[in-house]
Structures are given as C-alpha cells and as structure tokens.
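One protein chain omitted, others in place.
Right, chain A next:
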Amino acid sequence: MTDILAYLAGALLIVGAFFSLAAAIGILRLPDLYTRMHAASKAGTLGSGLAFVAIAVFALDGSVALRALAGFVFFLLTAPISAHLLAKAAYAAGYRPTEMMKVNDLEKDK
C-alpha cells in the first residue's frame, strides 16, 4: 500500500514539475502580456497544485492531507483573481495586446 502511494506521489511530483516548466516556457516564448498570463495562471497553478496533491497522497496523516488539499483549493481560487486583476489593471493603464489579437471585448465595452 505504501509502495503504491509512493509511486503515485512520485508521478504527481514529476507531472507537476513539468507543468511548471510548460508555464515557464510559455512565459518566455508567448508574444505579449495577456497570452503570457494565460500560460502562467493555468499551467502554473496546476504545477504547484499537483505538488500539494502529492504531499496529500504521501502524508498518510489526515491533518496534513487536509491542509495540503486546502492549500490546493486556495491556489485554485486565488490564481484567477490575481490574473484577472492584473489583466484589468494593465489594460486600463494602456498596455495593448499584440496586433495578432482578433477579438477584443474590452475595447468593445468602452
């Protein structure tokens, strides 16, 4: 049983680390702030979140597992809020997306 949990935790750690790497590559390679935000707030959250799930699986202790899952839920709740606030503020402050952008609802709402 402990063996299976250790395999599962190890797999979750590796998958989470690769999600973080994908988010970092997205941050480096995508053309403007808004597309980079899309990489950071989705893949980045899952990257640290899966590491938390790995702790919850491996801990074998109810209180630790519950705290780890609560932390994961906390990240899932806060990451969209901070990304949304930053995008709103950056757009209002005049940072424009690339020319490649076809649909812009923020401009339409003005």
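To be clear about the criterion, a residue touches a chain if its C-beta (ideal position, glycine included) is under 8 Å from a C-beta of that chain, and two chains touch if they have at least 3 such contacts; residues count from 1.
The rule is simple: contacts and distances are computed from a predicted model.
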Quiz prompt | Among "Succinate dehydrogenase flavoprotein subunit", "Cysteine desulfurase", "Cation:proton antiporter" or "NADH-quinone oxidoreductase subunit I", the UniProt name of the subunit that does not appear here | solution = "Cation:proton antiporter"
Quiz item: Taking the full complex into account, what residues of chain A touch the chain not shown?
Solution: 2-7, 9-11, 13-14, 16-18, 20-21, 23-25, 27-28, 33, 36-37, 40, 44-45, 47-48, 51-52, 54-55, 58-59, 61, 64, 67-68, 70-71, 74-75, 78-79, 81-82, 85-86, 88-90, 92-95
